[in-house]
Structures are given as structure tokens and as C-alpha cells.
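The complex appears here minus one protein chain, its other protein chains still in place.
Chain lettering (A, B, C and D) follows the sequence in which the chains are written, and residue indices restart at 1 in each chain.
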Amino acid sequence: MSETVATPPEIPTRPEVPAWKLVLTLGIAGALAGLLLVFVDQATREQIAENRRKAVREAVGEVLGGPAKVVSFAVGADALVREAEPNYEVDTVALNRVFAGYADEEGKQLLGFALAYQRTGFQDAIRVIFGYDPRTKKVLGVKVLEHKETPGLGDAIEKEPFLGPIRGQVVDLVPVKPGDGTGTEHEVDTITGATISSQWVVWIINEAVAKAGPRIDAWLAQAEGGR
Amino acid sequence: MSDPTRSETLFRGVWRENPVMIHMLGLCPALAVTNTVMNSIAMGMATLFVLTGSSLLVSTFKRFIPHEVRITTYILIIATFVTIVDMSLAAWTPGLHKALGAYIALIVVNCMILGRQEAYASKQSVGRALLDALGTGFGFIIALVMMGAVREILGSGSFLGVSLFGDNFEPWLVMVLPPGGFLALGFWLLGLNWWTQRRERRAAEGAA
Amino acid sequence: MSDSLFGILIGAMVVNNFTLYYFLGLCPFMGVSGRIATAVRMGMANIFVLTLTSISAWILNNFVLPHAPFLRVISFIVVIASLVQIVEMAIKKLSPTLFRQLGIFLPLITTNCAILGLAIFQTNKAYGFFEGLFYAIGAGLGLTLALVLMASIREETDRADVPRIARGMALVLIIAGSLSLAFMGFAGLLSSA
Amino acid sequence: MSMKLPRLLVTASPHLKGPASTAKIMWHVTWSLLPVWGVAIWWYGPSAFLVVVAATAGCLLPERLFGKRGSLNDGSCVITGILLGLTLPPGIPLWMAFVGGFFSIAFGKLVFGGLGQNAFNPALLGRAFLQASFPVALTTWPAGGGEWWRLRGDNFALPLMRGDPADTVTEATPLALMKWDRESEAAQALGVDDLVFGMTGGSVGEGAAIVILLCGGYLALRNFLNWRIPASIFLSVAVFSGLLHLIDADRFASPQFMLFSGGLMLGAVYMATDMVTSPVTNRACWIFGFGIGFLTIVIRTWGGLPEGVMYAILLMNALVPFLNRWTQPRVFGTGRKKGAPA
Partner (left out) sequence: MRALSLFRHGVHPPDHKTLTAELAVKRMPFPARVVLPLSQHAGNPARCIVKVGDHVERGDKVAEADGYVSVPIHASATGTVSEIGLWPHPNGGYQPAVTIDVDPYSAQTRRQRLLPDWESLDQGALVKAVQEAGVVGLGGAAFPTHVKLVPPEGRKVTTLLVNGCECEPYLTTDHRTMVDYPERVHLGIRIMLECLGVKRALVGIELNKADAIQRMEETKPADLDVEIMGLRVRYPQGAEKMLIQSLLDREVPSGGLPADVGVIVQNVASIATIAEAFETGLPLIERIVTVTGNGVKKPANLIVPVGTILEDLIAACGGLTDDAAEVVLGGPMMGTACANLQAPVMKGTTGVVVLTKSEVRSREQQPCIRCGHCLDSCPVFLNPQLLGNLAKNDEIQEMTDNHLWDCMLCGCCSYVCPSNIPLSQMFAAAKDSARRAQASKA
């Protein structure tokens, strides 16, 4: 096999173009492209950000069972930092933000916290948001934000038959095979055929609680103590 | 070479020189996002938009683009259109944007688009370039829908989201998974080969 | 939970193989996979460019793009293309042998979706410098693996009496589909427990 | 001078022919599968019979339609069908077994040009296709016990429709127990004896380890399979799982367990040794088997799936041309060996 590099014959008729012309062409093209993009960006940026926030906002509302008021907290090094306005930019890798939902407008009746967290599934990350009541350690509601599990199989983790029964269970959750449960309030029935995917959801909840739980508890103790 | 008619310019890319089925170009999106017909159409439309837009620009300004930097310029133009599509989809159809994911940005490196600029738009009039881009783009959409149809019907038992076989249908999940992409295109090619070869044989028999 | 570097490497290499799972880098996969020797060199060139891409994408992401995220696609493609060009010229000058081995593949790779795909995925996953590096190497190894497997199978099937309707790309796609099926065995590797 | 002369033939040398023939090899393998099938029927009842028949029918159809003339007689198709059937759960709807068989032969063999030219083991490719298509049906393992005549699942589900899960009493396979339910009573109670002699949840042909070994031994003695492949698979599985078991006996299952659980026996003896898709050189056979064992343990231990034999074999199938190329025998009179006398 010969792999000599064949230099294509120069086309003799093409006139030499001065370098400044090349640079100018690229410059103009680049500038025009940039200009166009800035314009489109201006038109779409807010909408895109809003779409993202909306997704999280709706999810928070869903897993907390429709709170009247939501407060966001940045997860600090050792404590939760309350934010003035609810901020829905979440980083599910770092678990940078949790949300507290209240049943009343004044923020008196705490419904629970919403936590968004992720881990690697079969192919890619599974991102889950769930509501959690720090006082009873109960899960309030679960929603899968994003996953790439097998369609038709692993994607059962985003469906009600699996997620519904998790509601009301107490962390630490223990995944069990359907029918094998002993009836304790820690148990979650996994999905036949998608056992691992469903176990991952359970682990995500456990890990998220393990990670942010102490800070939530601390905040709660402070808030209730201060009252 | 005789000058092809306008309709030839338009229809050539649609079927006879279909970018995916015949020339094997743009395979990456053709395999990656065709697990439903809707995704196929969306991806096809996005590509059509980028292709038509850049063909128009390139053929309009072909006089001013020096040969030495033409590829870079084409890429710049294509990338601009792709970014526009990307942001627009993200803003107004977030669901679709999520389904297509990074593959929208990857339209930039779809060899079909760059190929059309280099081979056609940079040499022809604006009108012809437009026809050619439309033809090729529709050809691309057709190919993607062909893929999407097979994959969605078998893989989800539905077409454009409408269930075809009732609730008890057992979907062939493999078709919506990556292997299904390869297999579906392989299956189409087998069929097309069978068809063309049969036609050739018939023609040969007719001639004899 | 963040993945270990080894996990990222293995993940990019076999679990989410760029070619067989993400359909990236299909042009060389279909075009250059006729011979093992060529496939190996193509793979090497790919690893090299992917690594380079990962580094430049990291630099862009951290120092340039925070100010203008809408320029991401454009800047990735332009920077990568020119970088590869420069490296190509440098190799040509410094080591003609290496150039003969890898050089002719470099221009092919520049407009290869795997390269841009890597840059975008790396950005989406918010990988740091070393994570990105391992991701790139894993992806490159995965591409090489797929290329070499494909090439060695094709060297066999070139001599087989493949039926007329399956000759050419149809068979290649079915082989690729089979490989992709086989690679499904790696699903979830290192991510359970 | 006239001697009555018969018409004489002229053929090329050698004029003698060894006893082996392709059809003989294939039919021997087929016969040797019958005891395995028999044990399966004894355990899983009519379902085991039906599933294998459906898979075989699925294999025969495309071969008859698109194959070369007379290629049905070489027996290879029947082997593919029976092997595919043996790897399926007994309760699977028959139409799925049929589809799997069809895919095996049409896409796993005929597109490559028929017998001898395919790159992947057709039966396993069909199995992988089914596994990817119908993961739930393919991982629904019926429990033992009950009346022998009872079907072990909704075998007669209508084509394209899903089986009725209510018909099935399921049970986890030992490997699944070991992977996800290690603490459970069922896992604790599981002994290697059960794996070797007893009936555990699993595919049609999984339980008959001893019979498979005996039949494989017979085939190896007759040189109808290369003994190096199963030998190296067993060896590498034993070594790798043994090492892991030594490191942490609580986390990693014992080598005996790894050897006798899942489809390892069937895979090592009948699938990996498929002549077409295994290497031709003996050195490559060792590497091939070693690779299968290693990948099996990797997938079983760290992968997302409980069982990896099938994928391990398919992956190594893909490597076979490469292995063949790199293990060419040293031709007589070349290389380092002593040349001139001292």
C-alpha cells in the first residue's frame, strides 16, 4: 500500500491574491457572523434561560405538591444560604441549590425541600429532582429530569407506577424486588427488567439526602429554634 | 455537459443522488436522531434551513471569496446558520431541542452541506444554487423520514406519535437504540440494492 | 457524584463509544476501514487530534466563551481547524516520517464530527481539564478500537462471496450494527454499585 | 490386446480423503445438542420444546428463501436454531424466538455470503438482537415446580404482541441474585450443587451443565470442536474470579459459582467453539478463550448486566480476524530456530 502524499498540481491560472484580502474576507465574514449571532442571541437568550428555569420551577412545584411559596437556598460549605429571590439555576452534579416549599404565602408552613441530583446510569447521567420532608425523612414526590436509559425499559423510572409508591417512603430507602418487601416504610419496589435503573433512582435520593441532609437539618433546627 | 433543466437540478438531489441513501453523506444525524419520525423531520428541516441559507449566501458572494480561504469562509457561514437554528430551537421548541441534543450543533460538520457549497453553490447562479439546496435538503429529509419511519414503527409501534398496533404491541426497542440505526439503514440499502438490481436485470432482459 | 478519571476513560471508550453509540466519526469508519494498517494510523491520528481538541476546548470554555457563549460552535470549529492545520505543518517540517504515517489523515479529521462532538460533549458535561483529557483519550481509543475491528472484519468479508445486494455499504452497516449490539454488553460498566 | 477398460477418472491429488466432512461435523454437533435439549424439556416442560422449535423454524425460513441451493442440508442452520432456542427463557412468546432465528440467519449469516463467511456467531447475534429488542421478555425467568405440562409463560402470545405477564411465576437467575440481591435468603441458600445438578431460574439450556460438558467432551474427542477454546475460557474465568474472590470473598462470587452459573457452559462449549467465528490458529484460540473469560468476568462484576457471556463472545468474534492475522504459525525453516548443525 503506497501512501505517498500526492501534492495536487497547482492550478496555474489562478491569480495570486494578496494576503490582506484574505484576512479582510475572513474578517468581514467573521464580523458579519458575529453581528448576526449577537442579534439572534439577544432575541433568544432570555427565552432559553426562561425555558430552563421553567422546567426546574415546574419540577420543584410538582415534587413538593404545589407549594404556595418557594424559597431557594444556595448550598454553602457548611450551611444553607437563603436567597432573596428564588433562583432556579441548578447544578445537579454539585447539588448547589435546594428549594424550600411552603404551603402558605408567608412561608410559615414548611412543606419540604426539593433536591436535584444526578449519577451515571447505563449510558449517561440520570438527573432526578425530589421533594423531601426533613422532619419526617419522608420523600414527598419524585421526578426524573433527564435520563438516557433504554427507551421502553429503563425509561419506566420516569413513570408513575414506579415513582408513585416512593412517595411517603422514608430515607434511607432500600430497593427490593417487587413482592419481596417486608412492608417497612424504607422499601421501594424496583422495576422488573429495569432493576438497576430503578435502583439508581433510589440511590440518587439516598446520596442527595446524605449530602445535603445535615445542612438542611441544621437550618431547620435553627429556624425552628429561632421561632 | 449539457445544461440540466431547472427541474433536474431540483429533483436530482431528492432521489437519484440522494445524499444519504446514495452518497452516504450526513450519516451521523441520519443514524443518531432518527428514532422517531418527528425528530427526523425536525432534524431534516434544520439541515434544510442551514443548507439553503448557506447556499444562498455562498452563491451570492462567491465572487468575493478568495479561493484560498473559501473552506474556512463556508464553515463560518454554516456555523453561523447552525448557531441560529440551535438557539431558535432552544428558545421556542425546548422539547425538540432536548431530543436532538448536540446533534444540532453537529450539522456544522455534516459533509453534505460543505460538499454542496464546494461542489455547487460556489460555481452556480443564486437561483440554481437555491434549487439544488432545496432538492438536496428535501432528499435529506426524505431519507431521514424513511429511517425514522422504520425505527418508529418497529421501535415504538407508532407513526408520528400515533399508536398503530394497540396497547399490547411489544416494541422492538433495538430499533430506537444505536444498533437499530445501523441496522435500519443497512436494511434500507439492502432493499434499494435489490430494487435497482432487479430493475437493471429487467432492463437488460428487455434489451436482449 | 463525579466520575473517576478511569471511569471517564472507559466510559468514552466502550460504553458510549463515539462511533458505535454516538455515530460520530462515521466518515472514516466507513471510508478508511478497509485495511487494518490504515485503520490503526487513522485511529492514532484521531487520538492525537482529539486530545488537542479537548485542550483547546477547555481553554476556550474557560477563558473566552464565558463572555460570548453564542460563539461556541463557530469558535470551536475555527480554532480546531486552524490548530490542526498548524500542527500538520509543524509535523511536516519536524518529522517527515510521522507525517507520512499520520499526516494525510489530519485534514480528513478536521471536518470529522467526532472532533466537534467531543468539544460539545465535554462542554455539556462540564468536564475539567484532566477529565476532558481522559475523555478525549478514551474517545480516541474507542474510535481506534471500532476502526480496527471494522477493518479486520472487512478484510475478511472482502474475500467472501457476499451476495450482490449486500455488497458495499449495506454489509458495512450491518457489521456496524452487530458491533454496536455487541458493545451493548458494556452498558452500565463501572457505574453500578 | 484388448482389456475391457472402464472409464477412468482423473482427479487431483490427494486421492484419499479424510473421514471428516462439514455435514458430518454439523450433524454431530446437532445430535450432541439433543441431550441438552432433552434435559431442558425435562425441567421446563413443553415450553422448552416449543421455544427451540420456533427458533429453529425462524432459522430455516430465510435459509430456504435466500440461501444457496442445498444449504439447508449442511445442518449449520439447525444448530443455530437449537442454540438460539437454548439461550432463550422458556416462557418467551414463540414469535419472538422465530424473529430471533430469522435475524440470526438473515443478518447474521446470509448477508455475509452464507456458511463459513459470517463474522459473528449467528445464534448469539440473534440473541443479542432479541435482548436489545425485548429486554423484559428476555429477562423473565419462570420459576421451577408445578405441573410438568404447564407452559412456563405466555408462549402463545399473538405475533407482535406482548406476552401476558400474569401467566408467569418468575424467579431471579442465580447471577442476578448474586449481583443485586446478595443479602437475600435465596442468594444465601444458593449452593454450587444447585447450579450443577439442580434447576435454577434461567434460559432453556442453562441448567444442563453436566450434560453440556459431556457432550462437549465427546465433540472435542472427535475433533469437532477445538478443546483449547473451552479450556482457556474455564481457565481464565477460574483465575480471574478466583483472584477477585481471594481479594474480597464477600463482594465477589467464587470461581465455582462463576463457572457453573448463567450461560457460561453453553457459551464456552457450543457458542465460542463455533468453527466459523472462532480463530483458526491454536494460539489465537487460547487468546480468544482467555478474552472471553476475562470479558465475562468484567461484565458480570462491573457491568450493568448480570450476564456477559454472550457479549463477551460477540466482542471476541469481532477480534477473530485480527487474532488470526497476528498469530500466524511460524513457517517451517523460518525464524529463530537452529539452522546449521553445530
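Note that contacts are C-beta pairs under 8 Å (C-beta built on N, C-alpha and C of every residue); 3 or more make two chains touch, one makes a residue touch a chain.
None of these values were measured; they are calculated from a predicted model.
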| item | value |
| --- | --- |
| Among shown chains, those touching the left-out chain | C, D |
| Touching residue (missing chain; options D:20, D:158, D:221 or D:243) | D:20 |
| Residue among D:93, D:114 or D:163 that touches the chain left out of view | D:114 |
| In chain C, positions touching the absent partner | 159 |
| Footprint left on chain D by the chain that the document does not show | 1, 3, 5-6, 8-18, 20-25, 74, 76, 114-117, 223, 226, 275-282, 285, 324, 328-334, 337-341 |
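Methods note: only the chains that are shown with their structure count from here on.
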| item | value |
| --- | --- |
| Pair joined by more contacting C-beta pairs (A-B or A-D) | A-B |
| Whole-Å gap separating chain A and chain D, where each centre is the average of the chain's CA atoms | 43 |
| Chain B and chain C: spacing of chain centres that average the CA atoms, whole Å | 22 |
| Interchain centroid distance [CA atoms averaged], chain C/chain D, Å | 33 |
| Residues of chain A touching at least two other chains | 33, 37, 40-41, 45, 122, 150, 152-153, 196 |
| Residues of chain B engaged with two or more neighbouring chains | 72, 76, 79-80, 83, 87, 171, 173-174, 177, 179-180, 183, 186, 190 |
| Touching residues (chain side chain A, partner chain D) in the complex | 122, 150, 152-153, 177, 180, 192-196, 199 |
| Complex interface listing, chain C residues touching chain A | 1-3, 7, 11, 15-16, 21, 35, 37-38, 69-71, 74, 99-100, 103-104, 126, 187-188, 191-192 |
| Contact footprint of chain C on chain B as seen in their complex | 24, 27-28, 31-32, 72, 75-76, 79-80, 82-83, 86-87, 102, 105-106, 108-111, 114, 174, 177-183, 185-186, 189-190, 193-194, 197 |
